[in-house]
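Yeah, one chain of the complex is gone here, protein chain that is, but the others are all in their spots.
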Amino acid sequence: MALKTTRQAINEALAMEMRRDKRVVVIGEDVSGGAGTDGSRDAYGGVLGVTRGLLGEFGDSRVIDTPITESAIMGAAAGAAATGLRPVAELMFCDFLGVCFDQLLNQAAKFRYMFGGKVKTPLVVRTMIGAGRGAAAQHSQSLYQMFTAVPGLKVVVPSNAYDAKGLLIEAIRDDDPVIFCEHKLVYDLKSEVPDEAYRIPFGEANIVRDGEDVTIVALSRMVHFSAEAADVLAKEGIDCEIIDPRTTSPLDADTIAESVERTGRLVIVDESTPRCGVAGDIAAIIGERCFRDLKAPIRRVTAPHTPVPFSPVLEKLYIPDALRIAEAVRQTVAYAR
Amino acid sequence: MALKTTRQAINEALAMEMRRDKRVVVIGEDVSGGAGTDGSRDAYGGVLGVTRGLLGEFGDSRVIDTPITESAIMGAAAGAAATGLRPVAELMFCDFLGVCFDQLLNQAAKFRYMFGGKVKTPLVVRTMIGAGRGAAAQHSQSLYQMFTAVPGLKVVVPSNAYDAKGLLIEAIRDDDPVIFCEHKLVYDLKSEVPDEAYRIPFGEANIVRDGEDVTIVALSRMVHFSAEAADVLAKEGIDCEIIDPRTTSPLDADTIAESVERTGRLVIVDESTPRCGVAGDIAAIIGERCFRDLKAPIRRVTAPHTPVPFSPVLEKLYIPDALRIAEAVRQTVAYAR
Amino acid sequence: MQMSHERLKKAYRDMVTIRLFEERVQVEFTKGAIPGFVHLYAGQEASAVGVCLDLRPEDNIASTHRGHGHCIAKGCDINGMMAELFGRSTGLCGGKGGSMHIADMNVGMLGANGIVGGGPPLVVGAALTAKTLGTDNVAVCFTGDGGSNQGTTFEAMNMAVVLKVPAIFIFENNGYGEATGHSYAAGNTDIAGRAGGFGLPAVTVDGDNFFAVHAAASEAIARARAGGGPSVIEVSTVRFFGHHSGDAQLYRGKDEVARLREERDCLKVFRKSVTEAALLSADELNAIDAEVAQAVEDAVEAARAAPLPVAGDLLTDVYGTY
Partner (left out) sequence: MQMSHERLKKAYRDMVTIRLFEERVQVEFTKGAIPGFVHLYAGQEASAVGVCLDLRPEDNIASTHRGHGHCIAKGCDINGMMAELFGRSTGLCGGKGGSMHIADMNVGMLGANGIVGGGPPLVVGAALTAKTLGTDNVAVCFTGDGGSNQGTTFEAMNMAVVLKVPAIFIFENNGYGEATGHSYAAGNTDIAGRAGGFGLPAVTVDGDNFFAVHAAASEAIARARAGGGPSVIEVSTVRFFGHHSGDAQLYRGKDEVARLREERDCLKVFRKSVTEAALLSADELNAIDAEVAQAVEDAVEAARAAPLPVAGDLLTDVYGTY
């Protein structure tokens, strides 16, 4: 085992699966880069370098650069998946779903059901989410709620390198379309990652920290901010349990419910916007299941209902942080029925 | 006042606003029909005849047929709205958002914020929602949750002719982009509709029926099924209050909360799928606000987490109906903490 | 090269099957036996059959909302199709798909499609599978004149050229997208001409003439199998029914349909040409007509008698595991 960044973990998962199964191909804009230029190939390896090196090992018939043409990329990947490949397509930023959503919403996601179960679509779409890099309104969203809302899609939101590797391998071996949401600011975070292949099943939440007073459910980067908040709160005598669902579809409501049955209190932390989001979704599910157990209202800590602002001073206020999480937890714990 | 269908009410609202303001134009596929043919113009007036007759009065410079090109339609409407028109664009079926979502999600919805408040986008997108006509997986969805999730969009889901007219006039006069979701099976429903223009403000729910035992929040066609259920339940001695939010963004949480403070019980009925939907969204909001008042868990009656099946026997099971609503209400009322 | 007797008969049988299937669907739909919406393919038979005759089961096609003809030409069982239209559990999709979503991967039918422009990107993918796995399969996409204006269609053509995949784009130009004329909807009405600008061979053929369609398709398929990349074929054709069953067709000229049925019926054209050239006799053709009529009748009977889906079916087939 060695410390690896999430970027490395994802790259490793891709390489291992491509070695193992020649049907696995990577396709997207600048997944290698340098095609049709006088300079070097693999010049990008993905805009943030996540797929770098794959071209050298697997060649351009399996690491496929494309024009700027997201509908064709997603559609080609869906069509290839339905006919025998296991493509890992890249949607550079999740914000771009708007130019290609049909191929996921109405095509890939619906094939299995609408064709009476006779078509499998083992497609993985890797896409970047998250604010915090000053990338403004059209490159900073966390639109996993849109994917989670679509029956037929599975949605993965890894928070760390270890999970990213195991979940991506699982995604590639899964026979349904999977949207794999990578947070820009999680790429450089390190954790212990085994060199060999391993799978993390979908729908199994990770209990990141045990605690007795309050349950915090947090997604992706928010897991880390929640941990910061929990450290602070521990000093105040508040003992937080932190649960990382890892996949929003399927959602491991059981693990969350078991925790809330003990703690009686739930705070959900989600970097995305509040309306029809994953935080509200979990609140509704747990609010119903744990009605008798809840000692305080379920609180959601989310972005405001606005686009992502550019100016870093505003962006910082936009993104939920440890301070806001801690404050929400305090209020939840202090709540007296 | 006269009894009018929702179809008539919408048509009337469009005609009146077009008469009043020459900046209002209607644009979409076959909004009149017959362009470039040897037969008659206005041959369709919209696939379900909602815009019929507008061409004759306003001409083809204001009732604009287009190719099959939803991105260009939505984008042109957004660009026209930002530069001085007040377009009412038609997205024939909401299911088609997948081929044009970017122009709403990243363009129209974000202009005002991302440009620092300096651009207004008085755009209305009329679109059809709903299952129940055997139109299968790609023509039967109710994707208002996708629109509601987008900061910057307002979302209207009228359940009857009276509301449709007043809300559409409001939408056209509003300076923000509004998605106006028309249920296929609400078009033929009649109600009393004044001949003159009137506005129904956004974010004001309609209390369709007063009751003391349980609050039912229902959207669009589900309002009628809920009323059926309430009639049945009344005979069993269960007194239902029915609230039709009319707009999901903005959402009139106050009216719902006031009702739940009295009844202590809430059932939400939503024809759409359950994950990250409007039902869950309302459940999360009210669960938090009315925590002390709730005598039973908030129940959601929705479609299952599947695409819409074709066969009418399955489609009937898919759509929430009065039976399922009544059963959910009974369980909610019977719930003992 | 002269087509074999067997192939000629197969071509005719497939075309007649489409025609009689569609005419019967119209009747059943009007009676209320078929729910939802149906878009009939009658008039365009030479296109589907001319294109598909040289395809193998391993080759894939993607279709449109007007998909019955493509399904039949690609080898879908008409019993399974009819049952699907009737919403029965014996349908090709177990009754879950309906007219707009008939698919059968066993014969390479990747699905009718309710989204105009939905199919072209998918076909680039099916062609990519062939190229990547080194088979000589090809993938064919049917799109209408209306769909030729959709952005996804343009993207798919460019991508196919860039990736040099064995994809063939067929544009069935029947002059209408719903109630709108192609002459209005396309800034340049020459679909093949516009497509050719994307850097692939593009031709227009007379869709009333099965042999013309077949010749062009043959060439494109052979090129694609040999690694020569994608092509476009525009088929100029006609629609005998409305956009969907029940369409009042006010946008069509007076007597337009009657005239087309008289002058531009690809079945009549085929019959005339094969009988005049003494390739098939009237008796042989009539025998096929009768056979097919019976088969369609049987399909309707079977569909009518077939079981409906059961409640449990609502929740199956959405995820492999979840």
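Order of writing sets the labels: A, B and C. Residues in every chain begin at 1.
To be clear about the criterion, a residue touches a chain if its C-beta (ideal position, glycine included) is under 8 Å from a C-beta of that chain, and two chains touch if they have at least 3 such contacts.
Remember, it's a predicted structure, so these values are computed and weren't measured experimentally.
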| item | value |
| --- | --- |
| Touching partners, among the displayed chains, of the absent chain | A, B, C |
| Touch criterion as defined above, residue of B:Ala15, B:Leu48, B:Ala72 or B:Ala234 at the omitted chain | B:Ala72 |
| Listed residues B:Ser32, B:Thr51 or B:Gln103, member touching the removed chain | B:Gln103 |
| Hidden partner interface residues of chain C, rising order | 149-155, 157-162, 184-188, 193-200 |
| On chain B, residues whose C-beta touches the chain left out of the figure | 23, 25, 61-62, 64, 66-67, 69, 71-85, 87, 102-103, 106-107, 111-120, 151-152, 154, 174-176, 202-203, 250 |
| Sites on chain A contacted by the missing partner chain, in the whole complex | 29-30, 33-41, 43-44, 47, 65-72, 95-96, 98-99, 133-139, 304-307, 309-314, 317-318 |
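In the analysis below, only the chains that are shown with their structure count from here on.
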| item | value |
| --- | --- |
| Inter-centroid spacing, chain C versus chain B (mean Cα positions, whole Å) | 35 |
| Intercentroid distance (Cα basis), chain B paired with chain A, Å | 30 |
| Chain centre separation in whole Å, for chain C relative to chain A (CA means) | 40 |
| Chain C: positions in contact with at least two other chains | 91, 93, 95-97, 101, 113-115, 118, 151-152, 318 |
| Multi-partner residues of chain A (each touching 2 or more other chains) | 71, 102-103, 106, 113-114, 151-152 |
